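The other protein chains are all here in position, but one chain of the complex has been omitted.
And now, chain A:
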Amino acid sequence: MSELDTSVQLCIFDTSRGQSDGQELDKILFFYPSESPFSAQLSLIGLGEGIITFTKMFSPNAPCDIIDTEKRSHVFFQPEPDIWMILVIEKRKESGELGRTRALQAILMEAHGLFTLFYGSIRALLLNSPSGDVARSCLQAFLPDYISDVMTVKRLSMLSSHSGLQERGTIQMMALDRSTALEVQSVVDLLQSWFGSGRIHHTLLLFQDLLVSTTLPPEDAAHLYTYARMRLIPAAISTSSGGHSLKKVLSRANSSSVHLKASASDITAAGQRPSPADSSNHHSQFFTPRPLQHDKWWRDNDGFLVTDAWGVDAQGMSAITPTVWLQQSSQERMKLVAYQHKQLTVVMLISVMHLAPNADGSHVLRNQVLEKASNKLNALEDRLSKEWGGINANHVPGYRYLYVDYDSRVSKASPAGKIATLTKDSLLSLDKVRSEIDIAKGRCDGSGEAQPYELETCVRTRSNAWVVVRIRGNHELYLVLERASETLLLTAEATEKFSRRHCDGIFASD
């Protein structure tokens, strides 16, 4: 038996639970790796809780971000009241610095965001099922997939210093000219109108991995966009099973027998969470959807995406349509239907409330989309692919940049290939500057000042590159200029020019 890999640990616990002695285990909602002995789990949580309680004395609103030790970093994140996530990462000699705390917290934030998208908030799960079994099984179904996704793609890719010019949890938009933008909007409206009001509540349109249009509010849009990028876009859907349609899904589902069937009916029957009475069962008996399970989405012959990650219906005839919870807009549960044509992915959300009980509106929707909308969507795909500027469309020669608008959760950055040309030194400097700024911002947030936070920094690195940061409220601009000869004055000028040309001058320093 190989030794347990503890290079990455993630735990989620509820400080409001297990208050009395001997019930400490009740606090734990999730622990990764799950094989860890309870003693190790408890000691980590004990440490975390202690630190949180201690730091709260000084800073009640933002107790603790990170414990940095020689061997490990403990990153803290509080997604919901009393609920804490701690990510423990082992430092490795060769990888050097771990990167910004905020970037690590952003991973936790994203994980939690996606979790709530599919299951609702942890607190709500706990309220529905006070024993915590449902919450635990949901977390268990979701987080290991997520961790494996984030950690394995490129051995902690998010931890590399490249992330300095990336912002997790934001949306990358496709730049459109006005008439195309109007056409997109018009098609979206038509699409929504064809199914009567209230049937399609929201849509999210992606071209490749870029967002084209959405009717969702920023936060929900960001979550759904993240998911779509991970699992739904052409590059992410299962290619190995190209010819696969529902049949294969079903045959597989049937073969996996009673377990799936029983659990599937659970989900369909409820729509709400299983009642507390059910929760006395052992949690493995629930079928909990695994939205992030790999290779679980196929493109059906008619262009729709199907998955059996949510199980199949009681008769075993068809896969259950995935559902999501919108947090920001309506707190409503929506069915998720996705259609794909070449590079265009359309995610449609249908309100469950507006469907007749037990009716699966997706079939009607599918027929209607095929009948009426497919031509329009195909034409739109054509137009978009003509307009798409290629992977280097966002490249601005001479600049390596990141522009984030936290208001609408949109970011735009130099293409990854171009960022890779920066020297390690520049990136590390950028990372350091960003860490400093994160701390400064954190202080500013705490002070509760009404005025928008503004900041301008210009740093010269050891290798004579310039790192420029400008912040105007919720808009942030990070630039790396590797032109050694330039003076501070020239750099400031170049920044102004960039701001004028590409950011509507909002970062102008006047």
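One rule holds for everything that comes next: contacts are C-beta pairs under 8 Å (C-beta built on N, C-alpha and C of every residue); 3 or more make two chains touch, one makes a residue touch a chain; residues count from 1.
Everything below uses one rule, namely that contacts and distances are computed from a predicted model.
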Checklist outcome for this item: Among "Mic1 domain-containing protein", "Histidine-containing phosphotransfer protein", "GPN-loop GTPase 3" or "DNA-directed RNA polymerase", the omitted chain is listed in UniProt as "Mic1 domain-containing protein"
Item to check | Residue touching the undisplayed chain, where the options are A:T55, A:Q78 or A:Q185 | outcome: A:Q185
Checklist entry - In the complete assembly, which of A:N128, A:S148, A:Q343 or A:S408 touches the absent chain? => result A:S408
Next on the checklist: For the chain left out of this view, which of A:T101, A:Q166, A:T214 or A:T307 touches it?
Outcome noted: A:T214
Item to check | Residue among A:C11, A:C64, A:M173 or A:L305 touching the omitted chain | outcome: A:M173
Checklist entry - List the chain A residues touching the unshown chain? => result 173, 175-179, 181-186, 189-190, 192-194, 197, 212-218, 221, 372, 403, 405, 407-408, 410, 412, 451-452, 473-475, 501-506, 508, 510
